[in-house]
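What follows is chain A.
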Amino acid sequence: VSDDSSMTEQDDSDGGTTDSGTNGESGGSGSAQTVSIGVLQPRAGDLKYYGDQSLWGFLSGLAYKGDTDPPTDPGSGEITITAGDTEYRLLIRDTEFSADTAQTAATNLVENEDVDMLAGCASSAVASRVVTTVVNQAQIPIMLGPAASADITSNSDTCSDLVYRASENTAMDARSGGKYVARETDVSSVYLFGADYSFGRAVVNNYRDVLEAEGVDIVGERFVEQGYAEWEGLLDNAEEAGAEGVVGGFTVATLPAMFNAFLSGEYSYRVFGGFATRITNSVVGGTMQSVLGEPLTAEKIRDSQLGPFTTRYHWNQYDNPINDAFVDSYTSAYGVVPDLFSAGTFTGASAIHQAVQESGSTEGSDIADALKGMTVTDTPKGENGYTFQEYNNQARSAMTVANPIPTTDEWADSWGAAIMPGDPLARISADETTIPQDSDQMGCSL
Partner candidate 1 sequence: MSLLELDGVHTYYGDSHILEGVDLAVEKGEVVALAGRNGVGKTTTLRTILQLTPPREGSITFRDESLVGLETHEVASRGLGWIPEDRRIFGQLTVEENLRAAIPDPDDVRDGLRLAFDSFPILEERRGQDAGTLSGGQQQMLAIARGLVGDNDLLLVDEPSEGLAPQIVADVAEALSKASEDVTMLLVEQNLPLALDLADRFYILDKGRVVDDGETAAVTADDERFRRYLSA
Partner candidate 2 sequence: MLRTQGLTREFGGLTAVDSVDFELDAELCSLIGPNGAGKTTFFNLLTGTLSPTEGTVELRRDGAWQDITDASPHETASKGIHRSYQVTNVFPNSTVLENVRVAEQAHSDDATTFWRNVDHYDEFTERAHEILDRVGLSHRAEDLASTLSHGAKRKLEVAIALAGDPAILLLDEPNAGVSSESVDEIRALIEAVAEDYPVLLVEHNMDIVMGVSDRVVVLHQGAVIADGPPAEVRANPDVQSAYLGGYEPGSLDDDTTAAGSDRDSEEGTA
Partner candidate 3 sequence: MYHTLLNSPVSAETQMLLPTVETMVGVLYFGLFAISFDFISGYTGYLSFGHAVFYGTGAYTVILIANGKLPLLGPGTPFMLSLLVGGLIAVVLAILVGLVSFRLSGVYFAMITLGFAQVFYVFVRGWDYVATNPRDGPAVGPSHAEGFQIGAPGIDQLSLSIGVLTGDEVALLESTLSGTEVSYYMIGLVVLACYFAMQRVIHSPFGRVMIAIRENEERAVAIGYNTYLYKLGAFAISGFFAAVAGGLFAGFKRSASPENSFYFLVTGDALLASIIGGFGTLAGSLYGHLFDETVREFLSKAGQGGGLLPYLRALLGQETLDATLVGDTTIGGLIDLLLNGHASLYVGLVFVLFVLYVPDGLLGTLRERLGGTFAEALPAKLWGDSE
């Protein structure tokens, strides 16, 4: 392959605040050691925001380790961040949220760019495709995230010593939120809905296991196509089945229609599940405004019986110096607060740097070895907030449960949705959130 300098673009992020001045020309032969990481995230298109917050979190993680401000959004292409004596050359590729594109990009990174490891994947379909066709084939490690299906790290097909995930997964949503609802509320029967693909199925399966274990009745379970819109009949069924609670395992493509129908009808049950990203909050907030009327008040929201929701991470759920610094630098770099996926990818980056330091090597396989069982020091959930479990390389971390509230003035600009998570109702400690090694859902034992 020809010399990179003639073909790589100059990243347009030299705002002077980053110390990425050595990019390009150094070609890896400088005094510092270089780790090159291929980053796979959607960088354009309808779900660009997923990629934005994931990438920004990752960049923030490295910047935090290097004690600099996160660089402005590099789009896609190449960017270098230095932390300590290590230079991270990030080759960022747009996956277009498609497994095909991601596979092609990943293959390319491995084959032509000789990256030491991969990071990213914003959907479970993308993640499992990249793991099967590239990671396993080329034996190159990956730091997955924010793809959230628990399956990837609990299924023997995909889990391996090359696949690490700091980001939280659907089982963690269910274990935290499900337990909270079962123990702290009077809900004793639940109806589960999910989108009929890997993510939705994972959510439903995880909730079912947790809730049943807690003695909650599962009175029904339905899967629908992603984007399904005719909710009335289905919600009526849940009512007739005597559900006191309903869980929807959906993303922004389906949730608004479901919430719209739920809020428009008069149902006796409450809807709970996972707190989503800003875009879903803004759409759902819009739905609430349109159905409940403006202005939204905490009271209206409470009466609407939406919540409580688990959050994997939201900026206002943690109070510690690392998180404070993260929220500050992130907000000033990107104009918005860190979101649901940001802590996971921040931690992924933080863990990689920690592994490089611990192993003293830039080889992918050494980094992977070092990640094994690691407790990550610097994380938005506090010092030592994440620990990679030896048996499946999924990091466990604490989760919170919160109710939606109208967005406060403080965050109106940097959050931008009509609703936001309120103060945590409960915190679930890290060792309770993940699928335990001896559970029959854990198909992975490394």
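To be clear about the criterion, a contact is a pair of C-beta atoms (placed from the backbone, for glycine too) under 8 Å apart; a residue touches a chain by one contact, two chains touch by 3 or more; residues count from 1.
Regarding selection, all candidates are chains of the complex that A comes from, given by their letters.
From a predicted model like this one, the values you see are computed outputs, not experimental measurements.
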Of the listed candidates 1, 2 or 3, the one touching chain A in this complex: 3
Candidate 3 partner contacts - residues on chain A that touch it in the complex: 2, 6-10, 12, 14, 43-45, 48, 74-78, 92-94, 96, 98-100, 103-105, 107-108, 110-111, 124-125, 128-129, 132-134, 136-138, 151, 155, 157, 196-198, 201
